[in-house]
Each structure stands twice: as structure tokens, then as C-alpha cells.
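This is the structure I want to talk about, given as C-alpha cells.
Of the protein chains in this complex, all but one are displayed in their positions.
Should a chain be cited, it is by its letter among A and B, assigned in written order, with residues numbered from 1 in that chain.
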Amino acid sequence: MGSLGAILVGASTVPLLPVARGASPADDKAKHVNDPTSCDYWRHCAIDGYLCGCCGGSENSCPPGTEMSAITWVGTCHNPIDGKDYVVSYNDCCGKSTCGRCLCNRNERDTPLYIPFQSNDYNWCSGSGKTNIPYHCSTARIVSVAR
Amino acid sequence: MKSPRWVLSAAVACALLARALLWPAAALAALPPDPAAIVQSLPRPASPHWVWVNDFVFPHMVSGKAMLVDGDSGRFLGELDTGFGSQRVVLAPDGQVIYSPETYFSRGTRGERTDVITLYDPSHLSPVGEIVIPPKRSSNMPMMSNAQLTDDGRFLLIYNFTPAQSITVVDTHSRKFVGEVETSGCALSFPTGARSFFSLCADGALLHTVLDDTGHASKSDRTEPLFDVDHDPLTEKGVRVGDTWYFVSFSGMLYPFKLEQGSVKLQQTWPLLSVAEKAQNWRPGGLQQLAVHAGLNRLYAIMHQGPPETHKDPGREVWVYDLARKARIHKIAMKNNSGSIQVTRDPHPLLFSIFIESTVLDVYDATTGNLLRSVTDIGTTPTVLVTP
Partner (left out) sequence: MLQCMGCHTPDGRGEPGHVPSIRNTLVPFANTADGRKFLVQVPGSAQSKLSDAELADVLNWMIENLSAIPRPPQLRRFTALEVAGYRRTPLVSVATVRARLVAAQPTTQPPGQSAAQ
């Protein structure tokens, strides 16, 4: 969750152009589309939050001491390397204060709150134990090839 | 940094000498000590030109807050600390209390979770009561519809998401949790009458719920799908004039929903953009993207140019519409990116604008569009604006 673009935490906020987050100039984007710590990473097409790869985790793992939320929203992202579309599950890592590094929000096929399963505006750290609300960062796990 | 005290002492000495030379007649009396422990309080009723800026402080969500700014003077008047994942404060219509749905963990960001409605005194901005509610409050990008009061001012409606969807009902008279109304497949609450509200459903329908005198659901009606969730869904950021709620779709169609004889009916939709403007990729966007002035019957919408799926993007223009004529009457150029707007209810309204990635609150004359003042250092990630 977030919808916040790239806030610089702890420094004075630098206003950003209100273009689709992650849409860098074309040549930059080509470089970053395979970088899991970049907002332009192909799996991040509907992500909203801090990237776990910058927080001690990775695109499919949580940082130490956090817990992966079982419930989540999903996106369908196109992998430019193999040309396939993949179902990507943005499981949040929960149980600690927000990570504060590598904020990224993209809204491809994002839906409003009343259509939850594709809505990135929810804090999906909603469950039992550590996953009960404190949001730390978001992963981007491949579930399957999209049909 | 080491302060050059000798420099300061010399400067003070020079100043005193200069004053003594200019007013040689009498030695100046020293200032008296200030009285101890003065604490400000706010006058009642609230000025219609005040605004509560809600801030869920995304980098440090445990420190949510709501900040009060005077739109006329630009003064920061005070704040409320509103806990984890806060969304908005709710102002009682009689101005006697402020309600704030809040979440706390026993050890900051971990431990046992407790959700409460905190009641605040509007003059002293201090808690005067607390109502414990089920720890199920939805945590999401703040929306006005996360927390509402029924029109009779009695029942608070709090949206829950666990991911099961329901509305927690709180009786503000008895200050007790009443119960939960299940709203499976539907989200948020939009009050429609003394004790009724609707929720938006995933198939494009509206679920209308009526509460009885005790705050329990007595009647529940689901409409047919009224909008196309697949091709042009509505955003959740509806605004209300009287008995009509207005929602905008991703592409900029306006959908009015009117309460008629106890049920909610879709009125004629109309576009906020011309064909040419759509071709130029103008579209509505933002977090709190719409505002209304009931007295003038006007709608205000943040507009930007961008590709599809930029419905959350801020804009540099606010377009103003006459709701009776269904026509745009004004375009206000915004000095800064605008993501949230609010218009005061009085006959000489102000238009407030803020953007979640900035901390500057801009204050405009809502009628002329002139920028009156900007107030800096407002929070961390300001979200929705609430006015009396």
C-alpha cells in the first residue's frame, strides 16, 4: 500500500512529476526492468509499498523478524525476457514499522477498495500474530503463468 | 556548533548602549516573568474556515495525527495524535466532540492490538473518552468513507476488513459498541439518511443498509449493478450534496446516486470532460479528488493529463462544475500538485489543497480561484481534509 511515489524519508521531500510511478525514461527503464530493487522491475507492475529487496528481504522473501502475510492482492505482469504474463502475488512482510526504503507504486489493473483482490490500497498485513497490521515492506512473488 | 558568546555579549552590550544613548532619561524596566504553564485552548464553535489535515504518517505509521490549521490566518492551531493506521477524524455536527477511530499495539508496532474510538474535546484537543471496538478496522489509503456518522449524528460507521468486510456500528450517545453489520462483497459506508448508508459492491451494485433505533441492521437492499466495474469503475471518493452522492469513474463520467423513497437510485450520468479533452488524456485523479459546495451546488474535481490507470495521480488543475446545469464553469490553476481538496461550507468558501508527497497546504478562494496563502510543514504524508 502507499500510492506515494518515491518519498525521501528523513530528508526534505522532493516533489516528483506525477507520471506513472516507475516510468523512467526509456533507456533507464530497459536497464531496470530486471532489477528487483528498482520500481521498474517487471514484477512490480501493480505493487504499492516499500520493496523488500531494499529492506533485508528480496522479491520473494521477508526481512528477518518479520512475517509474510498470507492474504494479499495480485497483479498480472508481463515479463519482457520470456514474453510471458505472470500472476504476481504481492505478499507483504509484517510486524515491524514501515521499512522506508525504495517506495514504489504502480497501478496496472489496480481496482478500488470495493474489489479487494486487485486493490493495492489495502494494508494487506491483516491477520493474526505478527501480520496484524504493522506493514514493513512488499514482495512480488510469482504464482503461476497467467492464462 | 560552538556559539561565539563573546560576540553575542558584545552585540547585546552595544544594543543596550545604543538604547541608553537614545533614551537617556529612564533605565528600561525589565520584562516581567511569564505566567507559568499557559496552555492554549480553541474557541467554540469551530470556524468554518478551519481544516483538519489527516496524516497516517506512512514512514512511521504508529504516529498518525490530525492537524488543525486556520485557513484565514494560516496559523497551525494544534493537533491530535491518532495512533496506528489512522484515516480521519469525524466531527460531531454539534461541534461538541471529535471522534477518532484509532489502533494501538501494546508495544508500539507489536503486541496486543486494540482498536478504539477516542473522543476528543474540541477546545482542549485532549481525550475525554474511549470506546473499544473489535480490532478489525480496515487499514488502507485513507478515505473519508472509512469512518462516517449517520445523519442523525448518533451512530459511527467504521469499515472493517480482515479480509471479511463489515461495518462496526458505535452508539455515540451511550458511547458503546453496538455490533457489526456484515457487508460481504461490499466496502465502506456512505450515509443516506437519519440512520442509513450504502456500501459499494464488487459487481457494481450498491448495498443499502438501514439501522434501527438500537443501531442494528433492520433492512438491507442490494441494487442491480449500476456501473461497469470491468471497463470504467467508480473511484471510492464520493462526495455528497443533500440527498445525492456523486462519484466519478476512471474516465471522468459523473454518477449521481440519489436517495428516493428509502432506496438509492442512479440518476443520469454525465461527463466531466469533453471528447476533445479526453482525446488529450485529461482525466480525474487524486486521493481526495472531489469536493462540493452544497449552497452553491458546485462540484470541484482535480484533473491531470495522463494515460489510463492514473486515477490516483495528482493534478495541477481543479475544474469547477455547476451541478444543476451539469456544466463546467471554471478551471482553477493550482500552484502545486493537488492530490486532496476540500471546500468549506460557508457562503464565502475556501478551497484547501494538499498533496501526499508535499507538506504544504495551499489555501484558495474557492470562487475566484486566487491563491490566498500557503502553510508549510504540515505533517509527513498528508491525506484527507476534513472541515466543520
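Going forward, a residue touches a chain if its C-beta (ideal position, glycine included) is under 8 Å from a C-beta of that chain, and two chains touch if they have at least 3 such contacts.
No experiment lies behind these values; they were computed from the predicted model shown.
Peer 1: So there's a chain missing from this view; which of the remaining chains does it actually touch?
Peer 2: So, taking every chain into account, the missing one touches A, B.
Peer 1: I'm checking contacts with the chain that's been left out. Which of B:220, B:274 or B:370 qualifies?
Peer 2: B:220
Peer 1: Which residue among B:63, B:114 or B:162 touches the omitted chain?
Peer 2: Result: among the candidates, B:162 touches the missing chain.
Peer 1: For the chain left out of this view, which of A:38, A:72, A:105 or A:139 touches it?
Peer 2: A:72
Peer 1: Among B:207, B:239, B:259 or B:323, choose the residue that contacts the chain missing from this document, as touch is defined above.
Peer 2: Answering carefully, the residue with contact to the hidden chain is B:207.
Peer 1: Name, in rising order, the residues on chain A that touch the hidden chain in the full complex.
Peer 2: Those residues of chain A that touch the unshown chain are 70-74, 76, 87, 89, 116-117, 126-128, 143-144, 146.
Peer 1: Applying the definition given at the start, please give the residues of chain B touching the unseen chain.
Peer 2: 162-164, 182-186, 201-203, 205, 207, 220, 222, 230
The rule is simple: only the chains that are shown with their structure count from here on.
Peer 1: Inside the complex, what are the residues of chain B that reach chain A?
Peer 2: Residues 58-62, 84-85, 103, 105, 108-110, 113, 135, 138-141, 143, 161-163, 165, 186-188, 199-202, 229, 233-236, 285, 287, 304, 306-307, 309-315, 336-337, 355-359, 381 of chain B touch chain A in their complex.
Peer 1: Residue numbers of chain A touching chain B in their complex, please.
Peer 2: Listed in rising order, the residues are 1-5, 7, 9, 13, 15-16, 18-20, 71, 95-98, 100, 105, 107-116, 121-123, 125-127, 130, 132-135.
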